[in-house]
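My questions will all concern the structure given below.
Shown here: the complex without one of its protein chains, the others still in place.
Should a chain be cited, it is by its letter among A and B, assigned in written order, with residues numbered from 1 in that chain.
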Amino acid sequence: MKKFFTIFLLYAQHALEYKARSFVWFFVILIDVGVYLLYWRGVLLGPQAGAIWTLPKAISYYLLLLVAGTFLQVHIEEEVAFEDIQYGRLSQYLLRPFSYLGFKFFQELPWRIMQGGFGLITLVGISVLTRRVEVTFHPEMVLPVISIILSAFILCFFYKMIVGIIAFWTIDYSGLQNIQAIIYILFSGILIPLHLLPEAIRGFALAQPIAYTLYYPVLAVQGVFSQEVLWRVLGTQWMWIALLYGLYRIMWIRGLRQFTAVGQ
Amino acid sequence: MVISVSHLVKNYSVHKKDPGFMGSVRSLFHRKYETVSAVNDVSFKIDEGELVGFIGPNGAGKTTTLKCLSGLLYPTLGSVSVLGYTPFERNHAYLRRIALVMGQKNQLWWDLPAAETFLLNKEIYGIGDLEYKARVSELTELLEAEEMINVPVRKLSLGERMKMELIASLIHTPEVLFLDEPTIGLDVVMQKKMRDFVAAYNKLHHSTILLTSHYMEDVRQLARRVIIIDHGKKMYDGALDNLVKKYAKHKLISVVFETYVPPDKLSLIGELVSYSFPKAVIRVKRSASNIAAAQLLQEFPVDDLNIEESDIEDVIRDVFTGSSGKA
Partner (left out) sequence: MKRYFAIYRQLLRLNLSTLLTYRVNFINNVIGSVGWGAMSLLTVILLTAKVTSAYGWKREELLLFNGIYGIILGVFHMFISINMSRLWKVIHMGDLDGILVKPIDSQFAVSLWWVNFSNVFRILMALGFTVWMIHVLHMSISPMHILLFVVLAAAALVLLYSLWFVILTNLIWYSNLSNLVLFMYSFESMARFPKEMLAQLSSSLFVIVLPLALAINTPTRALLNQLSLPDAGTLFALAICFWIAARRYWRFALHHYTSASS
């Protein structure tokens, strides 16, 4: 465990050194979320409000999404696909006596903490200044909500690792990278809350694993779920974590055979 | 005078961080900056047609100086004039008359034959069709590269790619050529071909060439004059032969003995560099070389004796490590 803590500290230094990059990433999500909030503000202040959504709920949703997006949205897949697999740096990890998965996990963590910090400061600032963030708080929900948040990070991490190691089988990963980015924006709830999607895709959107990385954690923090539903969400997250971990292991073993036999 | 550099200074501001995580946290609140002097008061002049070797250890300031001369960098202090122009003004008329070739950089379009990049450079430099054909023909012949110009660059070897880089850079017949380690990474055969080309080009076009290299053979074969730079300061500027006389502290005496002499007796004369009977090589102080030679002839059965200068690489290494002092 000590070596993973060392890796964490090393990349924490890296994150501190390149804090400007983290700030830019934060601004990217801030703009995306801000624009959608701006759109809904105008719509929900109009005559069509209430029937769709309420403004306080929309503000809470997007501000919490800002924090969730900065803290929970893992970005490891590009480095795994381009740097490690396609440019061959994976060999360095394979020669070392520790888990590649563990290394990547503790490498990503400091970046999430730093960017999540920016998001949290923004959320607290806006909450204090505008008092428009609606969160229903019950003490007995704290444990399941925190568990959902932490599980969301782990789930997103496994999902992105799977997306990254698909590069074992592709010559050019960039097309896939674009498709997965679009799918993630659509099905994580960044663009629009999943319960507002058209009926034709709503059912699928609410059941698929990406929804459990951002959408459900945001709703959990908002306090819209009962305790029973919270535990069910947590259970579903861990079901997806187990499935994705299993898929990752299978793909990793097969991909490694491909990598070491053929190289890149 | 084609190149005139007067009291050139180029400083960089570099951020210094204490090691460890706490060092990173401290750096968040208080950043420490250090001024690094890459070039520190360097002056020299180069005449038309000269081929000058510009040597120094890694980080000496050679490339920074070349970049100031080619207009890439703005000097912190001092003045630079090349062909009567101030390089950092990047006057297009000036840029048409110079070329900068960097051994580790690539300007060719990777996926296409080099000939395509030549055509692009033809438009950039405003070269007419007839002149372009003549230039390509001349350069490919000099470099023995006729077969390569239509092969995609990514399929060429390093040496072949370097040839194409040179052609692309010289297609406009520059009067001043800055070559930054042009033979780096090349095998010995290709290094010689490159050297032969540079010498032939210099002779043919009477172009002024400033060459940096870590390979002493490049400097030995091409440059009659060298400028040595270390830690941003000019250490020496003059003929290569005079460099040895000025900085070599020792001379080498090569001796061939008629009968066997024990090595410990030779160690009394000087430092025994090598001894494989009948031949021995002894290093002695420069000022005492005649006395040592006389002593060897008197005391030992010498068949043949030769006094030689120290190897140029050893001399330059001594200059770089500051262990020279003048002889």
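Basically, a residue touches a chain if its C-beta (ideal position, glycine included) is under 8 Å from a C-beta of that chain, and two chains touch if they have at least 3 such contacts.
The shown structure was predicted, so the numbers you read here are calculated from the model rather than taken from an experiment.
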**Report entry** Chain not shown: contacting residue from B:104, B:274, B:290 or B:321
**Finding:** B:104
Requested in this report: Pick out which of B:54, B:125, B:215 or B:236 touches the chain that's been left out of the picture.
Outcome: B:125
Query - Contact with the hidden chain (one of A:8, A:36 or A:240) - result: A:36
Requested in this report: Determine which one of A:130, A:178 or A:258 touches the chain that has been left out.
Outcome: A:178
Report summary line: Note that chain A touches the chain not displayed via residues 18, 20-21, 24-25, 27-28, 31-32, 35-36, 38-39, 41-43, 46, 48, 51-52, 171-172, 174-179, 182, 185-186, 191-192, 196-198
Query raised in the report: For chain B, which residues touch the unseen chain?
Result: 12, 63, 67, 70-74, 90, 92-93, 95-96, 98-100, 102-105, 107, 109, 111-112, 116-117, 119-121, 123-126, 152, 180-181
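Basically, only the chains that are shown with their structure count from here on.
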Report task. Express in whole angstrom the distance between the two chain centres, defined as the mean CA positions of chain A and chain B. Result -> 52
Report task. State the interface residues of chain A toward chain B in the complex, per the touch definition above. Result -> 9, 12-13, 16-17, 19
Query raised in the report: Given the complex with chain A, which residues does chain B contribute to the contact?
Result: 17, 20-21, 23-25, 27-28
